[in-house]
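For reference, the structure I am asking about is given below.
Showing just some of the chains, left in place.
Chain IDs A and B follow the sequence of writing; residue 1 opens each chain.
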Amino acid sequence: MKPIRAAIFGGSGYGGSELIRILLFHPAVELALVTANEHAGKRVADVHRNLLGLTDLSFESAAEDISSLSNVDIAFFALPHGQALNLIPQLPKGVKAIDLSGDFRIDDADIFKRFYKNERHALQSEFVYGLTETNREAIRSARYVANPGCFATATLLALAPITASGLVTGKIVVDAKTGSSGSGAKAAANTHHPQRSNSFYAYKPFQHQHVPEIEQHLGALTDVRNELVFMTHSLPVSRGIFASCYLETTNNLTNEDVENMYRKYYEGSFFVRLVDGSPDINWVKNTNFCDIAAHSNGRQIVVFSAIDNLVKGAAGQAVQNMNLMFAIEEKTGLVFAGGNP
Amino acid sequence: MKPIRAAIFGGSGYGGSELIRILLFHPAVELALVTANEHAGKRVADVHRNLLGLTDLSFESAAEDISSLSNVDIAFFALPHGQALNLIPQLPKGVKAIDLSGDFRIDDADIFKRFYKNERHALQSEFVYGLTETNREAIRSARYVANPGCFATATLLALAPITASGLVTGKIVVDAKTGSSGSGAKAAANTHHPQRSNSFYAYKPFQHQHVPEIEQHLGALTDVRNELVFMTHSLPVSRGIFASCYLETTNNLTNEDVENMYRKYYEGSFFVRLVDGSPDINWVKNTNFCDIAAHSNGRQIVVFSAIDNLVKGAAGQAVQNMNLMFAIEEKTGLVFAGGNP
């Protein structure tokens, strides 16, 4: 079989780095091009030293104009917000695209402008939201996929089954926590090791840019509009997102009711694992799994979810979506376990 | 001035260890006795190696009968749950007591039995709940103080001002996180370093023993009865508790309204610091401070609080209460800063 030829725009960040790693070992993919302007000419393995001995690829600089990009079947964009907005529309016909930034996640022009300070692109209507487990069919036939943010992935996978049931009443509170790799590969004050290593704190109360993304997609799952209180916190670990979701139901539900609801919803979803008690970021690190546990106290429900922010929350889910777009087995290249411990 | 002579029952755990450290440097206290049955005869500094060079004290074993305990003005009990229940009633008249366990925190006999599997003691009615900032006057004249749990301290200090306002409507959600020292000084599976160091998880959903303690004390602050959803999580750090509290108000409140409410409530409370943005466990570690930030989105309110679980959440608050009980300046022996970073 002819391999899928893939390009990665933005290979120097953590998302890009993980994309390279996963695609290097993907049996159906050939990595044709990896760009990183500040590292152009350097060997990929000299920047991402985990890849030493595993690839001879070098970074290239991205062309200003990518309209003549040839011999590529799919392009991944792992660039800072605002850049894919200009690049993806240039792609020649026949090249599919998956964007890992927020550039094409928001349908509403006003909301997009408010949170991302940019004009929504006309191409927005052709983008499918890439939360694989809730959107498989649309993704299969999509040319363009907007890959979900890491917070949105953890939150939406936790909420989807019960939201879709229509039984949720009142507001939903999501207390979300992220590891430091979520802040990217560039050193900054909030990821300075001496401070971060013994810290835990909240940030951006009532103003996180992931809120509209989550609200839009929750809205697609149900007719009920529940108010969402979403709060982000910083964990002193490198990898992992953990979301604790609090909600109330119109009917009394037993623990068993809730478990059955989740089990049914995720039947056939290999990468969602329903666990007892609580998930733990330790058990999903370096994997594409999302572990979920749901508990009921009658009408009060809590749902916990844990993912690796760079895999299921970014590169892994992007590849999962690529698999669907090219009609190959959804889990191809993604079946690996994290270590114990 | 004659020093206050203090005894510590249970000096081998982390709470007892921190009590020793604080009392050793307290200008008005003389440490008369420290018990630790499994370490009886050993020098304190050979067990708590941070104290090497700072004390010649040795651990003693606790007498079965402490009714003849003499030459002691106050006894601290830092024992596993269930032990102080038998010991404190034996104390000779004239010896005050502060219990750091849960043995005397719950007034209701049925609730106590359900959560602590013991009969409430007749002495319960003479115990004052030692959340210093909300209960100062009662503590000053108390003979017996039940020192709050660490989760309860962080949660109640976050909620007290707005709860006392009577403006809270609907349920309160508290998403609480604790460091590993909260599990005590004995090695256990959940604090095994290889697992814990990259982990984050929830535990005991809908069944934590701190819930009745928090509910009882919230009830003492207001006539309104709000449902409490309280969830505990484990952080991969040694010290620190962080509570994120979500609630709704009957009136619209601006950020400024909320800040003023908190500023007024904690006027004169040296150990509560109101901060911008978010508190961080990094800035309160090794101190008796509770840092708090409150934010409003109109009617949705979030309050964050951070403490050191072993100081403000245990030993430090116990000493703060002792100071009040002996009519000395509340902050004596407790004015120290944590390091930066």
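Keep in mind that, in the parts below, a contact is a pair of C-beta atoms (placed from the backbone, for glycine too) under 8 Å apart; a residue touches a chain by one contact, two chains touch by 3 or more.
As the structure is a prediction and not an experimental result, all values here were calculated from the model.
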item	value
Number of identical chains in the entire complex, 2 depicted	4
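Everything below uses one rule, namely that only the chains that are shown with their structure count from here on.
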item	value
Sites on subunit A touched by subunit B in the complex	170-171, 173, 175, 177, 194-195, 198-203, 205-206, 227, 229, 231, 233, 235-240, 242, 244, 246, 248, 277-282, 285, 293, 295, 297, 300, 302, 304, 306, 341
